[in-house]
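Scroll down for the structure; my scribbles are underneath it.
Here the complex is missing a single protein chain, while all its other protein chains stay put.
This part shows chain A:
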Amino acid sequence: MFSILANHWPAFWSGFLFTLASSLIALAGSLIIGVVFALLEISEHKGWRIVGRIYVEIFRNIPLLVITMFFYIVIPMFFSKVSGFTAGTIGLTIYTSAFIAETVRAGIEAVDLGQMEAARSNGLTYTQAMVHIVFPQAIKMTIPPLGNQFINLVKNSSVLAFVAGFDLMYQGNVIASTTFDTSNTYLAVGLLYLILTLPLSYFMRYLEKKWA
(Lines give C-alpha, C1' and ligand atoms only; values in the text may rest on other atoms or scores of the structure.)
Protein backbone atom coordinates (compact mmCIF):
# COMPACT_ATOMS: atom_id res chain seq x y z
CA MET A 1 0.00 0.00 0.00
CA PHE A 2 2.72 2.47 0.97
CA SER A 3 4.96 1.57 -1.95
CA ILE A 4 2.13 2.21 -4.40
CA LEU A 5 1.43 5.49 -2.61
CA ALA A 6 5.06 6.52 -2.97
CA ASN A 7 5.43 5.36 -6.59
CA HIS A 8 2.35 7.20 -7.78
CA TRP A 9 2.39 10.09 -5.37
CA PRO A 10 1.95 12.91 -7.98
CA ALA A 11 -1.28 11.34 -9.28
CA PHE A 12 -2.59 10.64 -5.77
CA TRP A 13 -1.73 14.15 -4.65
CA SER A 14 -3.37 15.78 -7.65
CA GLY A 15 -6.50 13.67 -7.07
CA PHE A 16 -6.47 14.64 -3.41
CA LEU A 17 -6.33 18.33 -4.34
CA PHE A 18 -9.14 17.98 -6.88
CA THR A 19 -11.30 16.20 -4.30
CA LEU A 20 -10.55 18.93 -1.77
CA ALA A 21 -11.23 21.71 -4.29
CA SER A 22 -14.49 20.19 -5.48
CA SER A 23 -15.63 19.64 -1.89
CA LEU A 24 -14.81 23.18 -0.79
CA ILE A 25 -16.46 24.79 -3.82
CA ALA A 26 -19.54 22.62 -3.38
CA LEU A 27 -19.58 23.39 0.35
CA ALA A 28 -19.59 27.14 -0.26
CA GLY A 29 -22.23 26.86 -2.97
CA SER A 30 -24.49 24.48 -1.09
CA LEU A 31 -24.28 26.57 2.09
CA ILE A 32 -25.55 29.63 0.24
CA ILE A 33 -28.27 27.77 -1.68
CA GLY A 34 -29.16 25.68 1.39
CA VAL A 35 -29.64 28.72 3.64
CA VAL A 36 -31.78 30.44 0.99
CA PHE A 37 -34.08 27.43 0.67
CA ALA A 38 -34.19 26.95 4.45
CA LEU A 39 -35.41 30.54 4.74
CA LEU A 40 -38.00 29.92 2.02
CA GLU A 41 -39.19 26.84 3.89
CA ILE A 42 -39.88 28.83 7.06
CA SER A 43 -41.17 31.90 5.24
CA GLU A 44 -44.39 33.54 6.37
CA HIS A 45 -45.75 33.23 2.83
CA LYS A 46 -47.23 29.92 1.81
CA GLY A 47 -46.03 30.24 -1.80
CA TRP A 48 -42.37 30.47 -0.77
CA ARG A 49 -42.77 27.61 1.68
CA ILE A 50 -44.05 25.38 -1.12
CA VAL A 51 -41.17 26.38 -3.42
CA GLY A 52 -38.66 25.57 -0.66
CA ARG A 53 -40.32 22.28 0.16
CA ILE A 54 -40.44 21.13 -3.48
CA TYR A 55 -36.76 21.92 -4.06
CA VAL A 56 -35.66 20.06 -0.94
CA GLU A 57 -37.84 17.01 -1.52
CA ILE A 58 -36.84 16.66 -5.18
CA PHE A 59 -33.11 16.81 -4.67
CA ARG A 60 -33.06 14.76 -1.48
CA ASN A 61 -34.87 11.89 -3.17
CA ILE A 62 -32.89 11.59 -6.40
CA PRO A 63 -29.45 9.94 -6.46
CA LEU A 64 -26.45 12.25 -6.67
CA LEU A 65 -25.23 10.17 -9.61
CA VAL A 66 -28.39 10.95 -11.60
CA ILE A 67 -28.04 14.69 -10.91
CA THR A 68 -24.34 14.67 -11.82
CA MET A 69 -24.84 12.66 -15.01
CA PHE A 70 -27.64 15.04 -15.95
CA PHE A 71 -25.19 17.93 -15.94
CA TYR A 72 -22.52 15.88 -17.69
CA ILE A 73 -24.65 14.33 -20.41
CA VAL A 74 -27.94 16.19 -20.82
CA ILE A 75 -26.87 19.82 -20.41
CA PRO A 76 -24.19 19.66 -23.15
CA MET A 77 -26.89 18.44 -25.58
CA PHE A 78 -28.73 21.73 -25.26
CA PHE A 79 -26.04 24.20 -24.15
CA SER A 80 -22.26 24.14 -24.09
CA LYS A 81 -19.97 21.32 -23.09
CA VAL A 82 -19.42 20.87 -19.35
CA SER A 83 -16.19 19.43 -17.95
CA GLY A 84 -16.41 16.45 -15.62
CA PHE A 85 -15.09 18.47 -12.71
CA THR A 86 -17.68 21.21 -13.26
CA ALA A 87 -20.58 18.79 -13.78
CA GLY A 88 -19.56 16.84 -10.68
CA THR A 89 -19.18 19.93 -8.53
CA ILE A 90 -22.51 21.38 -9.68
CA GLY A 91 -24.20 18.03 -8.97
CA LEU A 92 -22.61 17.89 -5.52
CA THR A 93 -23.63 21.48 -4.78
CA ILE A 94 -27.28 20.98 -5.69
CA TYR A 95 -27.58 17.61 -3.98
CA THR A 96 -25.92 18.80 -0.76
CA SER A 97 -27.83 22.08 -0.70
CA ALA A 98 -31.09 20.16 -0.18
CA PHE A 99 -29.63 18.43 2.88
CA ILE A 100 -28.16 21.67 4.21
CA ALA A 101 -31.53 23.38 3.77
CA GLU A 102 -33.09 20.66 5.93
CA THR A 103 -30.35 20.94 8.55
CA VAL A 104 -30.58 24.73 8.74
CA ARG A 105 -34.39 24.66 8.82
CA ALA A 106 -34.35 22.14 11.68
CA GLY A 107 -31.82 24.32 13.53
CA ILE A 108 -33.94 27.45 13.15
CA GLU A 109 -37.13 25.64 14.12
CA ALA A 110 -35.42 24.25 17.21
CA VAL A 111 -35.08 27.82 18.52
CA ASP A 112 -38.01 28.56 20.82
CA LEU A 113 -40.82 30.34 18.96
CA GLY A 114 -41.08 32.75 21.89
CA GLN A 115 -37.68 34.18 20.90
CA MET A 116 -39.03 35.39 17.59
CA GLU A 117 -42.25 36.66 19.18
CA ALA A 118 -40.39 38.49 21.92
CA ALA A 119 -38.07 40.11 19.39
CA ARG A 120 -40.98 41.11 17.15
CA SER A 121 -42.97 42.54 20.03
CA ASN A 122 -39.93 44.58 21.00
CA GLY A 123 -40.16 46.28 17.64
CA LEU A 124 -37.63 44.30 15.57
CA THR A 125 -38.62 43.49 12.00
CA TYR A 126 -38.78 39.84 10.87
CA THR A 127 -35.35 40.14 9.22
CA GLN A 128 -33.79 41.89 12.24
CA ALA A 129 -35.19 39.28 14.60
CA MET A 130 -33.84 36.50 12.36
CA VAL A 131 -30.38 38.01 12.06
CA HIS A 132 -29.87 39.15 15.66
CA ILE A 133 -31.94 36.75 17.75
CA VAL A 134 -32.79 33.49 15.98
CA PHE A 135 -29.69 32.86 13.81
CA PRO A 136 -27.08 33.17 16.57
CA GLN A 137 -28.96 30.57 18.61
CA ALA A 138 -29.60 28.32 15.62
CA ILE A 139 -25.96 28.25 14.53
CA LYS A 140 -24.83 26.36 17.60
CA MET A 141 -27.39 23.65 16.94
CA THR A 142 -26.56 23.56 13.25
CA ILE A 143 -22.78 23.30 13.29
CA PRO A 144 -22.37 19.61 14.24
CA PRO A 145 -24.92 18.37 11.67
CA LEU A 146 -23.43 20.75 9.07
CA GLY A 147 -20.02 19.25 9.78
CA ASN A 148 -21.48 15.82 9.15
CA GLN A 149 -22.94 17.09 5.88
CA PHE A 150 -19.47 18.26 4.89
CA ILE A 151 -18.05 14.80 5.63
CA ASN A 152 -20.77 13.32 3.42
CA LEU A 153 -19.89 15.89 0.80
CA VAL A 154 -16.23 14.83 0.75
CA LYS A 155 -17.24 11.18 0.48
CA ASN A 156 -19.84 11.93 -2.18
CA SER A 157 -17.29 13.85 -4.24
CA SER A 158 -16.06 10.42 -5.34
CA VAL A 159 -18.94 10.58 -7.80
CA LEU A 160 -16.59 12.74 -9.91
CA ALA A 161 -14.90 9.47 -10.87
CA PHE A 162 -17.95 8.70 -13.03
CA VAL A 163 -17.47 11.83 -15.13
CA ALA A 164 -13.65 11.91 -15.37
CA GLY A 165 -13.43 14.67 -12.76
CA PHE A 166 -9.73 13.98 -11.93
CA ASP A 167 -10.56 13.50 -8.25
CA LEU A 168 -8.96 11.04 -5.86
CA MET A 169 -11.28 8.18 -6.79
CA TYR A 170 -10.68 8.77 -10.50
CA GLN A 171 -6.90 8.80 -10.06
CA GLY A 172 -7.19 5.67 -7.93
CA ASN A 173 -9.00 3.89 -10.74
CA VAL A 174 -6.38 4.97 -13.26
CA ILE A 175 -3.56 3.74 -11.02
CA ALA A 176 -5.42 0.50 -10.24
CA SER A 177 -5.92 -0.24 -13.92
CA THR A 178 -2.31 0.47 -14.87
CA THR A 179 -0.59 -1.33 -11.98
CA PHE A 180 -3.16 -4.13 -11.59
CA ASP A 181 -2.48 -3.90 -7.86
CA THR A 182 -6.12 -3.03 -7.22
CA SER A 183 -6.36 -3.95 -3.55
CA ASN A 184 -3.38 -1.88 -2.45
CA THR A 185 -4.35 1.07 -4.64
CA TYR A 186 -7.83 1.24 -3.17
CA LEU A 187 -6.41 0.94 0.36
CA ALA A 188 -4.15 3.91 -0.43
CA VAL A 189 -7.11 5.88 -1.79
CA GLY A 190 -9.03 5.04 1.40
CA LEU A 191 -6.18 6.31 3.54
CA LEU A 192 -6.21 9.64 1.72
CA TYR A 193 -9.99 9.99 2.11
CA LEU A 194 -9.65 9.25 5.82
CA ILE A 195 -7.12 12.07 6.20
CA LEU A 196 -9.90 14.42 5.08
CA THR A 197 -12.88 12.89 6.84
CA LEU A 198 -11.78 11.14 10.03
CA PRO A 199 -10.38 14.12 11.98
CA LEU A 200 -13.42 16.19 11.04
CA SER A 201 -15.70 13.37 12.15
CA TYR A 202 -14.03 13.16 15.58
CA PHE A 203 -14.08 16.94 15.94
CA MET A 204 -17.83 17.02 15.25
CA ARG A 205 -18.44 14.31 17.83
CA TYR A 206 -16.42 16.36 20.32
CA LEU A 207 -18.51 19.47 19.56
CA GLU A 208 -21.75 17.51 19.86
CA LYS A 209 -20.70 16.30 23.30
CA LYS A 210 -19.46 19.70 24.40
CA TRP A 211 -22.54 21.63 23.29
CA ALA A 212 -25.12 18.99 24.20
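Assume a residue touches a chain if its C-beta (ideal position, glycine included) is under 8 Å from a C-beta of that chain, and two chains touch if they have at least 3 such contacts; residues count from 1.
Note that contacts and distances are computed from a predicted model.
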Undepicted complex member, UniProt protein name, chosen from "Glutamine ABC transporter, permease protein", "Cytochrome c oxidase subunit 1", "Cobalt transport protein CbiM" or "Zn-ribbon domain-containing OB-fold protein": "Glutamine ABC transporter, permease protein"
Selected from A:5, A:27, A:130 or A:161 as touching the chain missing from the view: A:161
Residue of A:3, A:128 or A:183 touching the missing chain in the full complex: A:183
Contact residue for the chain not shown (choose from A:42, A:69 or A:124): A:69
Absent-chain interface as seen on chain A, which is shown: 57-58, 60-66, 69-70, 73-74, 77-78, 151, 155-159, 161-162, 169, 172-173, 176, 180-187, 189-190, 193-194, 197-198, 201-202
